[in-house]
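One protein chain is absent from this view; the other protein chains keep their places.
The letters A, B and C name the chains in turn, as written, and every chain counts its residues from 1.
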Amino acid sequence: MIRVQEEDFDLGAEVALLKEGRTDIGAIVAFLGTVRDRGGAVEEMTLEHYPAMTEAELARIEAEANARWPLQASLIIHRYGTLKPGDNIVLVATASEHRDAAFAAAEFLIDYLKTGAPFWKRESGPEGHRWVEADARDEGAYARWKTTKDAAE
Amino acid sequence: MIRVQEEDFDLGAEVALLKEGRTDIGAIVAFLGTVRDRGGAVEEMTLEHYPAMTEAELARIEAEANARWPLQASLIIHRYGTLKPGDNIVLVATASEHRDAAFAAAEFLIDYLKTGAPFWKRESGPEGHRWVEADARDEGAYARWKTTKDAAE
Amino acid sequence: MRLLYFAWVKEKTGVAAEEVELPPSVTTVGELMDWLKTRGPEFADAFARTDVVRAAIDQTHVRHDARLAGAYEIAFFPPVTGG
Partner (left out) sequence: MRLLYFAWVKEKTGVAAEEVELPPSVTTVGELMDWLKTRGPEFADAFARTDVVRAAIDQTHVRHDARLAGAYEIAFFPPVTGG
């Protein structure tokens, strides 16, 4: 399941929904991304996105995770709009029988999302605003899944 | 923080407590282990533990994770007593500036816990009861951290 | 053809979305960026370093050598920074 929304989400409620009435899940991994203030440099973060593309891209990423690992459920929620330090940005959750699949799929989802989902962060602080630059580590994190996939093919 | 308890816990409330009032956390990873019914074979699971040792062992594991990764917070909650399919067993949560540390530390905590913390599961079902046997994969998962550590030394 | 701009590409061009008629010589995403640069200083600035500008055709990521034939909507934006 994917959701792109301006309003906040509730981690506990979302995970409860994921496992509700199910007795075949052994492991749930949840990743929660939140706004850091970088020692006071960030007072506000604005997330812009490309609505028509965002949902398609997240759905594609989620489908790929489900093709790679035996998941009983998966969830991506990504917010847009203006956020404050400490606010939730993104939630990724995966449920599986065993923890190895749940962990791998959750890491895959957030790695892919960070390099493919059309969101852009703008940080505002006492020194003005700046668009966050893409982190080379995210490209590296993304690349390891490509390698895994290519090796398996 | 570690807790060993018979009563249930609330994932949302625990994670909220972990990040409460903090603006330096960028990533939280939560692992939730739950009782599977294995297609009806399990009606009840009883977790026995060695109280005097459990807390010491969990504290040792948590301290090691904090020594290896820059965590702003960590949490292990493990239940004991009699549980039903779908019930929560264990919660591991880690908070860090970046997701790589949060993911690695969470996986480390659950891997170590599964091979070191003195808990034993007994499953009861229509065919009687049995003590769950240790999973060789857990030893393998544990071993990879040893290798990482040895290689770094 | 519909063009969309996001994040600092949008800030620099000063345009979020527009409809354009392309000259027949423009057949790829890269050629489109080169053509856009000629439309004024804002566009020249936004596309000064085409290597860091990403593109999508009809909501799918594409490389700069992707062909425009049949496309309805082309979007230009910096490397994504969500998550």
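Here is the rule we go by: a contact is a pair of C-beta atoms (placed from the backbone, for glycine too) under 8 Å apart; a residue touches a chain by one contact, two chains touch by 3 or more.
Just so it is clear, the structure is predicted and the values come from calculations on it, not from any experiment.
S.K.: Could you run through the displayed chains and say which ones the absent chain touches?
M.R.: Listed by label, the shown chains it touches are B.
S.K.: Please output the residues of subunit B touching the missing chain, sorted low to high.
M.R.: 33, 47-50, 52-53, 56-57, 78, 89-90, 110, 113-122, 131-135, 138
Following the convention adopted for this analysis, only the chains that are shown with their structure count from here on.
S.K.: Quick check on the contact network: minimum steps from subunit B to subunit C?
M.R.: Minimum step count, subunit B to subunit C: 2.
S.K.: So the centre of each chain is just the mean of its C-alpha atoms; given that, what is the distance between subunit B and subunit C in Å?
M.R.: Distance between chain centres: 48 Å.
S.K.: Multi-chain contacts in subunit C: which residues touch at least two other chains?
M.R.: none
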